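I am attaching a structure below and will ask some questions about it afterwards.
Note that one protein chain of the assembly has been removed; the remaining protein chains are unaltered in position.
Order as written gives the chain letters A, B, C and D; numbering starts at 1 within each chain.
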């Protein structure tokens, strides 16, 4: 059973489930990356975090999951709240126990563990019985049949996509009520991408799991998300309901690659187009 | 050549090897579970043994009291190591962690001598280090009864720890931590607690090794050097394998004694210092991850 | 000019050899304090400074350089480490600071014509080796009984362990005993194979030329292999409480060389009474007073203080002497029985009488045996080995050194 | 003809697409021909009896579901893996025991799926490493940094700067690559491969983790390289838009087997490919 522990008493979307307030992050004491980012994820919603490379999406997610410390990053301003509680001083372990899981960018599977062992570590915080574990495993395998085939291979030797599935499956094993997904579609075959987003939607509707996803594949992200934020250079430059964003001309041009006359072939982009910036 | 002598050398070597393995286990424990090459293991062995005899000498209590007291001290040491050294260094390059353990080694050595003085002390276990009369009489082979006991202790430790790693959730989590600190944190493995427990256990293993080595050679600073004897065992058996520590220990022990006794005199002797290393090195050329070590994954 | 006679002590109190270092330097400082309590050497107080070398040559040299200029300049130095001693050897003559090497270092340094500033006082390794064979011969009932006997030289595989080889080899040729050399790689915490080899060889005697932890391990391993400890004879660096206590009963019957007669002496009582009872002792554990290393330190300090006295007699009583002057004092030392009695150390060390040719001054040693609790002298008289032989080796070796270094051997005045 | 071997594919719709691509762009003769390649790791069969060829100057895409063996295929081409069976004909010669060094020497450069930049070095240094095969001066001269060595270094630096300009990464020239965001790292990796002035460029998912705009830039770079330098390109990519738009011919792998080969249009309409990979709604 994959019910989210705290989500039964679903409060109206109004109260933010997760909120990030005016966060500033500095790496290595000198590199200022987030310059006051604020965003909210209402309970039971999917929120997309969009933005170009280096905008600070991953940094934002790592700030929330407090994984920043290990990368010599410091939160110098602002706070993060989850379920009405400040979480910036908690350990990742406590966060996972409270139902907040993260799928990190770049897979980060445990190379020497088999796929199945990788998945099992995902359930570390739960004191599941053997049967419950088995059930969770089966569920992940149902989502990703490919993993079942490779269950006994060391993760280090599986293909890039398989590792990505493994990382997502591993997060699911903890039965979280909120998942931070960092680029889930990266390196995944198109139909699996659809499947992954299907799974996201599925978990969201059936089990009321909230999502904050950083994604480059803007079209699909906006298709599935309820709400979106656009990050540029460490600042939120635009936010709004997903449909609104999808219709915004700028977003269309710069994030969806469609302009006026519809989608252009990649071959026909004859000129290097200078990127328009909301904040130059 | 006297066949009996040959067997004595062989058995003597195997049993010495077990003593090396005892120290190697401590290394494996930490390495397998956190990817840290713990150079302070030797210092911990010394610290544990010295604390144990120190308590006996200073407070005049029996060994039965001193051992549990030392256990507590070692656990506290483990907790302190986690809090002060490892926690701030999560996700740092391996070499930084390695270096930190060298720093720790200095600290612990200084602390041990500050607390208990630099004198050499004796540690007497109930079992005496003399040839087993039984084996002497019946098989005319000379084996110390102490060594037999040490081998038994070591075997039990290895089995217990190997089971811990392969069969339990914590064992799995420990291996995960060794692969990727950041990801381990992300899946909710409580790194702090796990490391604290781990170092505490490593402290206890060090205590066992320290008691046995201390009883064998006297409790003195040189105990910190037994780590050097454990290193070839470690690379031969593989950094990540408990059974590897034992098998590696047996191979290294037996072959180094054979080499010293049968080859040594031809080349001027004293080859025991480097022979195990060269042996392990040659072996690594065939299997770069040791006998039972996990393969180093190199993919692009 | 400061009125104090300043001595540099590059010492070591941590690390693998800390036990020896703390005892030895503790003894030195205790005796210095004692002398100072009674007004110093003819009124000249002794001052000293320690510096931790960790028995490491590089740090030792730094310590030497640091200490030598302090307090108006060091007039004596004693590192108790072969490595450090080698590191500073060349600097001594330039800095004009005498160095003693009590019971260690190069044996040929006893030749004051080549090594004017180096003093391997009391006895050197070569004389020790010669004395050991003499003792073994006496035990066998005469040197001629050595023929056909087997003697194992079990040694620390370093400069230290190899130092006596020329003497042992020469004596082996002379007396016809078989010398079996078995090296132990430092630090020597595993000696199973060596002792199996020894067992196999069935020697009549084993010379244990060890240092540090190697000694206890040797004794324990001998026990484990059922080799009688009575047949083992250690060097003086293998003959302290630190070597035997940790082995428990295993060391019972083991004997070793020494240049102090174990026992109690008035000077030790004074140290106990005047220093330790007043809380001014240097050893952390008063039970170590009179232990082998401590007594060795006291002896060293006695010789130095006598040298200071001697020098003052020539260069001016009640005045601090310079390093050059103290060198003269060390070269003209005569600590005879009367002097020893006056100090309260009669019989504690052999009579030491030095000269330009003989910076060692004695070469006499004793053998002591461990009874499970303490050391007891087993030779009532001081033993001296074949000094003619060692003298010959010494001349050859120091001449080679002089040639290499382009030194013209000559006595200083 | 090796084409015959290709024709054994079961699907009638799949044709060798020379006519189609020729219609679009002129491509040269076959430069790389892979014949019956099989590769397995222990029990895992990564590639089973795969044959296809690459023509000079074309953009050849390899697509397929995750774990199909695409990356392994690239690894075979540039000698990281040795196939258990099969033959590689490169520029008319059968390559035996080709290791990566030989591959690099013969003009094959590549990028990697999991970025394999040298993390501790700056962008400029990373790109300079790509030129190493062209450097002649020995290390003693480099140590003295004098005369020819210095001139050579500067000459190569100029080349590297051209690439930096081309990829528009001037601003991060001196930044250690470890600090760069993912997308820029991919670009730097391309730069490193380009620095070798390769004949064949193997790109493993160069556009993963990029947004549309960045993908457009990347496509542009790839097409320009292809046009301006005539570099042959073998490309793995999961973004069908990109693949269909810029490639001349496409190979489709599934479970280590080839299930399709042809022009984008042909592949797009191949039912097997649709079932195995594209899924509906593409």
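Here, contacts are C-beta pairs under 8 Å (C-beta built on N, C-alpha and C of every residue); 3 or more make two chains touch, one makes a residue touch a chain.
The rule is short, and it goes like this: contacts and distances are computed from a predicted model.
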Omitted chain (choose from "Protocatechuate 4,5-dioxygenase subunit alpha", "Acyl-CoA dehydrogenase family protein", "Spermidine/putrescine transport system permease protein" or "Amino acid/amide ABC transporter membrane protein 2, HAAT family") - UniProt protein name: "Amino acid/amide ABC transporter membrane protein 2, HAAT family"
Contact list for the unshown chain, restricted to visible chains: A, B, C, D
Residue in contact with the excluded chain [from C:162, C:252, C:272 or C:387]: C:162
Contact partner of the left-out chain, one of B:10, B:69 or B:102: B:102
Where the missing chain touches chain D, by residue: 78, 80, 99-101, 103-105, 109-110, 112, 116-121, 125, 128-130, 132-133, 135, 137, 139, 142-145, 149-150, 153-154, 157-158, 161, 192, 196
Residues of chain A in contact with the chain not shown: 28-30, 32
Contact set of chain B toward the excluded chain (per top definition): 31, 37, 84-85, 88-89, 92-96, 98-100, 102-111, 113-114, 117-118, 228, 231-232, 234-235, 239, 267-268, 270-271, 273-274, 277-278, 280-281, 284-285, 288-290, 293, 296, 298-300
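Quick note on the criterion: only the chains that are shown with their structure count from here on.
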Remaining chains grouped by touching, chain B not included: A, D | C
Separation of mean Cα positions, chain D and chain B [Å, integer]: 49
Whole-Å gap between the CA centroids of chain A and chain B: 43
Separation of mean Cα positions, chain D and chain C [Å, integer]: 74
Residues of chain B touching at least two other chains: none
Residues of chain C that touch chain B when the two form their complex: 13-19, 21-22, 157, 181-187, 189-190, 192-194, 196-197, 199-200, 212-213, 216-217, 220, 223-226, 242-243, 245-248, 250, 284-285, 288
Touch list for chain A against partner chain B, complex: 65, 67, 69-71, 91-93, 95-97, 101-104, 108-113, 117-118, 120-122, 124-125, 154, 156-157, 170-171, 174
Residue ranges of chain D touching chain A (in the complex, touch as defined): 41, 44, 64-68, 71, 113-114, 168, 179-184, 205, 208-217, 219-220, 223, 238-242, 245-246, 277-279, 281-282
